[in-house]
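I have a structure I would like to understand better, so I am pasting it below and will then ask my questions one at a time.
Of the protein chains in this complex, one is absent; all others appear in place.
Take a look at chain A:
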Amino acid sequence: MTSTPVPASRADRFVRELAELKIPDPAAARAALWLRLGGLLMTAGLVLGALAFPLAHATDDSLAQGDALSLGLGGITAAVVGAALFLRYSLTGFLRFWLARQSYDLDRLGERLGDSTDAAEPANPPAPEGEPRNGAASSPR
């Protein structure tokens, strides 16, 4: 059997090196890919849609016009799908930022309220018996 009392410097160095490693989050990479794909589809769809119009007008052949129509409809579909993808993933990023900001603001507000309560307490010591609270002088009759 190996005895387990260990000079662990190598292991500690290993743990430290691993802690310093930057490990990319695969989910984040996927979101960026979808965002890019959405943008690309949206742009390509708009271009195809716009291209279909002059193509259809340049000919009297109803078959060629049908092709142009299909191209235009395909372009519009691609643009709609692309826009949906783009909105979905860009909104996620924005909402995540907004949520983080809200959380930070709420924390700050909580801290400020806590500070003001702490500061107010010593300024209002319990009033001696028979005297008005908050330092308000009793008005002469």
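Following the convention adopted for this analysis, a contact is a pair of C-beta atoms (placed from the backbone, for glycine too) under 8 Å apart; a residue touches a chain by one contact, two chains touch by 3 or more; residues count from 1.
Everything that follows uses one rule, which is that contacts and distances are computed from a predicted model.
Undergrad: Which of the following names does UniProt give to the chain that is not shown: "Sarcosine oxidase subunit beta", "Probable septum site-determining protein MinC", "FUSC family protein" or "ABC transporter ATP-binding protein"?
TA: Missing chain, per its UniProt entry: "ABC transporter ATP-binding protein".
Undergrad: Please pick, from A:Leu18, A:Leu63 or A:Ala120, the residue that touches the omitted chain in the full complex.
TA: Selected residue, touching the omitted chain: A:Leu18.
Undergrad: In the complete complex, which positions of chain A touch the hidden chain?
TA: 1-15, 17-19, 21, 23, 26
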